[in-house]
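Every protein chain but one is kept in place in this view of the complex.
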Amino acid sequence: MALELDTSAFTEEAYELLSELEESLLELEETPTDMELIGRVFRAMHTIKGSGAMFGFDAVAKFTHEVETVFDKARSGTLPVTKGLIDLTLAARDQIRSILDASQGGAAADEANADRIIAGLRALSPQQEAAVAPSVAKAAASTTPAGPHVFRVRFEPKPEIFSSGTNPLLLINELRDLGSCQVVAITHGLPALEEMDPERCYTQWEIFLTTTSDENAIRDIFIFVEDDCTLNVRLLDRPDEFSHAQQEGKMLGEILLERGDINQQSLDKVLTPLGDRLVNAGLVPADKVRAALTEQRVVQDQRQQQPSKAAEVDAVVRVPSTKLDKLVNLVGELVTVQARLNQISGQLNLQHLQLVAEEIEHLTAELRDNTMSIRMLAIGSTFNKFKRLVRDLSTELGKQIELTTSGADTELDKTVIDQLNDPLVHIIRNSIDHGIEKPEQRQAVGKPPVGQIHLSAIHSGTSVLIQVRDDGKGLNPQLLRQKAVEKGILSADAVLSDHEAYQLIFAAGFSTAEKITNVSGRGVGMDVVRKSIESLRGTIDTQSTLGVGTSITLKLPLTLAIIEGLLVCVNSNHFVLPLAAVEECVELSPTDIANSHGRHIVNVRDEIVPFIRVRERFAMEGERPTIEQIVIANVDGKRVGLAFDTVVGQHQTVIKNLGDSFEYSDEFSGATILGDGSVALLLDLARMVRYVELQESSELGGS
Amino acid sequence: MEFSRDDNGDAGHLVLSGALTIQQALPLKELLLRAGGEVKNLTINLEQVERVDLTALQLLCAAHRDWIKRGKHCTLQGNIPEIFRRVVQEAGFTGCAGDGDDMRLWTGVND
Partner (left out) sequence: MAKTIMTVDDSSSVRQMVGLTLKGEGYQVVEAVDGKDALAKVGGATIDMVITDLNMPNMDGIQLIRELRKLPAFKFVPIVMLTTESQADRKQDGKDAGATGWIVKPFKPEQLIGVIKKVLG
């Protein structure tokens, strides 16, 4: 079948299934006898394998099949769910992931690892159990699949079945009540008309039933005719049936072989087009071929429908995120044009135009909010990934840690979520490694042996606060200061509050660990976190109580594409500051300048606030006005002022990425196009402040 | 249910009607045998069929097979009643065996 298959449909599904699989496995570890969970684990693998084979991911299908075969034993109750099984299955899950990654252009999967996993799994499962007797009851009990499956029902009534008053067609119709049926009558047993006893039944059937019912339900239908017919019910899309599954499922020849309708020698005599030639060669009756073809088709249909059915349940439409990005870009353009329209209509002062402009403004805002909300994803899926991390790392370090989460349904822009993973991994690793103590140490200080890490997300205005809180040993500000001085990050005479000292953990090259572990102590950890969060226009705050625990709070914007900004001017050049960071605006008069004795500080209601004169910072030409405007912003928990010529006002800012030409300057985090078509640069306040601090660190110390 | 022949004996007309069920299976077989006798061209009319069961389908299938084998030309005359079509479909009689022998004669539709 030369179908053009879009493999991304499979990979997307597979990645999703892999996260589900991981979740289910972790849950299963808690409740190892939960059959429903076991079923879920099995189904996830089954689907990955089935779709994998269909989409040509043979390596995925082959490996998954091996794992699934072992897990099937758990499903049928012959293999207990142990930690060992879960560990191996988790490892297998990771292996599947790396095979997938490899197919996506990632590094090649480690095949030796795959072999190890499979060997481990096989070692767990009991040796080939005594050949399973074809006991109907047993087979029926263990083949109760969830979700629609395809059964092949071979119904061969005895010729005299009519004399018991039985109408076989009614039984077949009853099968239709269980699901959708493909009925193929096998009529090659019909004698010539002359020899036919018209009161006898010569017809047999192969019925392909796609149903959610189990084998028992099918057999129940035939209960009255148990002795008057031969009934063979077989689940077709069982895992073990697809061990050689290729893109189209089983080949016709395989099906005929497996069904015992033909032997290998006969099959070898003929080649494709198999069906016709089998019939022409007189090897297989035409209706048998037809039944086999029906089987092939029904099974394929069923397998193709499974993913789409799953999607229907949630009534969710899958859209590539690139399409969404495009939409967001277009909305951005629209917002920009709308700003121009507003400006023009304001200048022209035409009532009609203004009415339309207002309406467009209204609609644009709505469109923007709706579009942004499409890109919003619950952070839960990110949270779930950490369960595994915590589990693995704590085991590795001999610690007992429980991860709890709250606010998993808090929504954030997809781009933010995507970039949030690594920083959170670092923070959590750090908590596990440096925060939570070993059970003995915990008990020694009267804490429960199991440490807690709580991961929470909560909305706060246009931001989301994500917090990682542990009940570990807390940060020692004294020690932090000392280390920072030793490492040359801090001058020996610097005066830091405890709160400020906590933030030192994010300084480049700072590590308080006594030894470097492979968990978090790579010495690059936390400053990378800080950089990532800042590139997301977010901030980090650390709170800690010695001996009680530490909490690290990330404050992130809901979206990266459009923000509310404050538009300011130096000369005729515009800049934008994120409005969320702005606290107030004050004027800087020549008197204030005189009072500050050349230092860049301003007195705001008896509070001394340092400021940066943007004109000087960027070496812009021209005279500064007599009265300057200082915008006071909250940068990393500190109030910092920025001096501009004028403050224009609030501005809905569609953020454009800066091209390579701005590579040298990371004090700008983007740009936006203004209503008149000119460009305004978006200031990265945290970076600006840090650069200035570096330059005048002694001057800015203490506030 | 009746079978008639044109005067020249070349063409036969088979009209099936009423209940084609197991109770009538024996007479139906006799009739079909007769219809397949000497004529070269056979028309079959099912318009008046009110009931049909598996035995009739088996007989018709075997008869059809027989006629084809003996080189008879069979054509369907008139409409096929819904009940007939439905039972054929329910029974999964999409075709018999061999070349040119399919149930289209009985259903008027492909597959």
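In this document, chain identifiers A and B correspond to the written order of the chains, with residue numbering beginning at 1 in each.
The working rule: a residue touches a chain if its C-beta (ideal position, glycine included) is under 8 Å from a C-beta of that chain, and two chains touch if they have at least 3 such contacts.
Please read these numbers as outputs of a predicted model, since none were measured by experiment.
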Identified contact with the non-displayed chain, of A:105, A:165, A:398 or A:677: A:165
Of A:195, A:227 or A:606, the one touching the omitted chain in the full complex: A:227
Residue among A:36, A:110, A:174 or A:333 touching the omitted chain: A:174
Interface with the undisplayed chain - residues on subunit A: 162-167, 170-171, 173-174, 199, 221, 223-224, 227
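We take it that only the chains that are shown with their structure count from here on.
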Distance from the mean Cα position of subunit B to that of subunit A, given in whole angstrom: 62
Residue numbers on subunit B that touch subunit A, as the complex places them: 22, 25-26, 28-29, 32-33, 36, 53-55, 57-59, 61-63, 65-66, 87, 90-98
Subunit A to subunit B touching residues, read off their complex: 162, 167-169, 172-173, 182-185, 187-188, 190-194, 196, 198-199, 201-203, 205, 207, 285-287, 290
